[in-house]
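All protein chains but one are shown at their positions in the complex.
Here is chain A:
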Amino acid sequence: MKQLNDINYNQLLHEVEKPSRYTGSELNSVKKNWDEMNLNVLLAFPDIYEVAMSHLGFKILYHVINSQTKYWSQRVNMPWIDYEEKLMENNIPLSSLEEFRPLNEFDVIGFTLQYEMSYTNILRMLELGKVPVKTKDRSNQHPLVIAGGPCAFNPEPLNQFIDAFILGEGEEVTLEVLNVIEQGKKEGISKETLLENLVNVEGVYVPSLYKATDINGQFAGLNPVAEGIPTKINKRIVKDIDKSPFPQELVVPFMEIVHDRIMLEICRGCTRGCRFCQAGMLYRPVREKSMDVLVSQAEKLIRSTGYGEISLSSLSSADYSQINQLVEKLMEKHQQQNVGISLPSLRVDSFSIQLAEMVQQVRKTGLTFAPEAGTQRLRDVINKNVTEQNLINAVTEAFNSGWHKVKLYFMIGLPTETYKDLDGIVDLAFKVIKAYKDVHGKKGKLQVTVSTSSFVPKAHTPFQWLPQMSQKELASRQDYLKDKLRSKQITYNWHDTRISFIEAVFARGGRELSDVLYAAWEKGCKLDGWDNHFNYEKWMESFAEANVNPQKYAYGMWDVDAVLPWDHISSGVDKHYMQKEYKKAYKQLITEDCSFDKCSGCGICKNLGYDTKKVRRGDNA
């Protein structure tokens, strides 16, 4: 093992950017004795340190595993190019942050799958850690490689590399899985037997135990290879979020990371029902933490981390039923210590003056709103149930309270989008400027950032059957906006259409995509989510080599009755509901949020034994 005081390793760290990405020893990081463990687990985040350490789920799992005395979870991330090169040059394997232990010495490596463009990093990290990348090349002498997170809901593009997937929320199932692995290790069973044992844990999918069937050359789904293996894998959820383990001692990095604050999860799930939104479907049902639990968790976290900011996180923070009281209470308790509160993911309709003013007492961070589409017509198509008036009211209130920075998020290339909808985006941006002028009489300090991402059809959403717009068309729509959004006050950001294309291919890809991924890894693709490292040409060569037509996945208009590559995986939301939502989109019909209105019939409560109305208030324990 490499030690920090090794002079050559030290020299190496001197030669890389931001060496504290690799040195560990952060406050609240956990050290145990390797030899005394029943299992040594490595949580792997396939992106760089700053991104990994900003992810709440990763921190929760670290805590959950380390709360077991006989398990030790260490961490590892994708290295940046410079450090990666140094590792290769010096033949040093990629190793954990906690004790510089190479990847190949662990019992289990667990990858988190947050976005498709991190897939090549997984292969690269395994390679750097001297672990064979393919499942078939690993025995029980190698670490078992498991993965979870939202992208596990379409696991097939990774089927050749990941031994087992965990679907849904990891707090409970992770320990159940580790128990089975621990037992298997004790008994010295083969990897094949271990995988067979693992499918008995609800929420676990083992791709090698499923095989594709076809009818007349048409894909007819993935089915178990033997009896006793579930035909459909259901996701896991935590029933009582108040009692679910939440770290009291978050790891606090020394270096500045993306979300450098306490992330206090106030609510899980969102039932607003935006039709493009995968998180909105996958994280159902809605579960709120109670005020008392949140207030006490906040207090402990400030005490254990020393952070000066708490972000009240959830998919839609202002929807929390007692948001005003919660903010008030936290302000009252912690203002003295100079602790600020931030609210990510605000919806424009639920934003109030009161909330804005309370939050800004300590620190004024920028405000972000996501109208998603420029016209009411298109917002009705995607079921983003907010109006232009909502937005103007919200920003006016914000400007009155002293905000000068607003970010507006939109998606382009949405189904049925025309240039009129793009004009709507432009129109909204200028109306925001006008609202500022109305408040302050001048435009002086105002900064409006307009960001557009490109629509990517995602598995398990009502838009999963729909094609992505062509790269050419997306690019010309971006050009159109670039031209129209010219203003001193506006900054316009857009996404690389080529990256969005590859993302779409993998978001809807089947098993054959794993050959493409393998080829791309062989060609050296990595850090694809970083514009300057993404190599489109290499990806195109990889598709050709694997004999896979990427357009079929990104641009295919799929029949709603066709068998989908992820039909054996259940998010708990009925397919029938998604079909219904898809059809309603084309009629511009709104579906109300069941937290505040009638049941929309998504099936989640029925399938998982919940009552959302009660759950919303946190008493479905």
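As a convention for this text, a contact is a pair of C-beta atoms (placed from the backbone, for glycine too) under 8 Å apart; a residue touches a chain by one contact, two chains touch by 3 or more; residues count from 1.
In this section, contacts and distances are computed from a predicted model.
Protein name for the hidden chain, per its UniProt entry and selected from "Quinol oxidase subunit 3", "Branched-chain amino acid ABC transporter permease", "Allophanate hydrolase" or "TIGR03936 family radical SAM-associated protein": "TIGR03936 family radical SAM-associated protein". Of the listed residues A:252, A:563 or A:599, the one in contact with the hidden chain in the full complex is A:252. Within the full complex, the residue among A:132, A:308, A:344 or A:556 touching the omitted chain is A:308. Where chain A meets the missing chain, the touching residues are 4-5, 7-8, 10-11, 13-14, 19-20, 23-27, 252, 254-256, 302-308, 337-339, 363-364.
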